[in-house]
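The complex appears here minus one protein chain, its other protein chains still in place.
Coming up: chain A.
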Amino acid sequence: MIFITAVSRFACVVAALLLAATGVMLTYEVIARYFFIRPTIWAAELSQLCLIWGCLLAMAHLLTLRRHITVNAVTGLLPHAAQKVCTAIALVVVIVFSGIVAFWGYEIFHDSFVRGRTTGSLLNLPVWIAEASVPLGFALLTLQALVELIGLRGSDTTSLGATHE
């Protein structure tokens, strides 16, 4: 359990760095285009890859941080015990959803991997590099949600997220 939470936290750090890296790459792209008149072929494509991986890697840790956007207006009115029941149900929904997405996401990844499909863009990267993020990210989310569900009994928190961002 502690292991999964630690993996999620590490994945979130990697995600933050990937998202910041997009800023560096795209700034370089603008400079290369306007000052060196030599646009890159990699900046746009690699930053999109960073965005996909960044979002899906950080998902699980956001659950631990309770930072997913959630509607708390109604559950907030319920007694403490009822709030916990709602949170447990919500976690089960997350587990089922992310489990199914991880499974079918793996199918997509596996298919592209076996057939050796590529993006057909300038870099012509294998498609699976982007697609692998779905099974990995959602599998991590499924596991983390299980950890949260098991830990729910002993914890004080009664909601899965913040009301806003």
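By definition in this document, a residue touches a chain if its C-beta (ideal position, glycine included) is under 8 Å from a C-beta of that chain, and two chains touch if they have at least 3 such contacts; residues count from 1.
Just so we're on the same page, contacts and distances are computed from a predicted model.
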item	value
Protein name as given in UniProt for the chain not displayed, "Polysulfide reductase NrfD", "histidine kinase", "TAT-variant-translocated molybdopterin oxidoreductase" or "TRAP transporter large permease protein"	"TRAP transporter large permease protein"
Full-complex contact with the absent chain, from A:I4, A:L51 or A:L152	A:L51
Residue touching the undisplayed chain, where the options are A:V93, A:L122 or A:I150	A:V93
For chain A, residues in touch with the removed chain	12, 15-17, 19-20, 22-27, 29-30, 34, 44, 47-48, 51-52, 54-56, 58-59, 62-63, 65, 67-75, 83, 86-87, 89-90, 93-94, 96-98, 100-101, 104-105, 107-108, 130-131, 133-134, 138, 159-165
